[in-house]
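One protein chain omitted, others in place.
Right after this comes subunit A.
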Amino acid sequence: MKTLSRQTSFARRSFLQLGAAGLAATALPLRAAADAVDADAAIREIFGDKPLNEGRVTVKLPPIAENGNSVAITVAAESLMSPDDYVRRIAIISPRNPIAEVAVFKLSPHAGKAEVSTRIRMAGTQRIRAVAEMSDGTLWHGSASTVVTLAACLIG
C-alpha cells in the first residue's frame, strides 16, 4: 500500500513537471507583456526622472475581478485643488498589460476634486499603480491589487 502511494505521488510529480514545462512553453510567445521594469520606464517617460513619494494617492479596485476586460478603477489624489496647489496629472500604470501606460489624465485647479474613475483592461492578476504629479512638480505614488480570474485576452 505504501509503495503504491509512493508510486502514484511520483507519477503525479512527473506529470506536474511536464505540465509546468508545457505551460512555460505556451507562455513564451506571450512575453510581449510589460513587467515591473517597463512600468518604471513608463513612469519615467511620462513624468521624467524624479523621485516617487509614497502616499497622497489612493487606488480603488475590486479585490477580485471576474472579467479582466473591464475593471472599475478610481484614482484619487489628496490636494487642495487651489490655483497654486493642485494635481497636474494622474497616470494609471499596469505592470502586466502589453503596454504599461493605461491612461494619463490632465487636471486643472478648476477640477475642485482630484479624482478620476474609469474602466480598464487587466491582462492578469496584478498591482495597478497610479502616479500623481502635483503643481510643485513632486510625484506621489499609490497602488492596489486585483485578482483577475479571466484575463483580458491577448489571443481572442
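Keep this in mind: a residue touches a chain if its C-beta (ideal position, glycine included) is under 8 Å from a C-beta of that chain, and two chains touch if they have at least 3 such contacts; residues count from 1.
To be clear about the criterion, contacts and distances are computed from a predicted model.
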Chain left out of the displayed complex - its UniProt protein name, from "Sarcosine oxidase subunit delta", "ABC transporter substrate-binding protein", "Simple sugar transport system permease protein" or "Thiosulfate oxidation carrier complex protein SoxZ": "Thiosulfate oxidation carrier complex protein SoxZ"
Touch criterion as defined above, residue of A:Val59, A:Ile120 or A:Ala144 at the omitted chain: A:Ile120
Where the missing chain touches subunit A, by residue: 32, 69-71, 74, 92, 94, 97-99, 101-108, 110-113, 115-121, 153-156
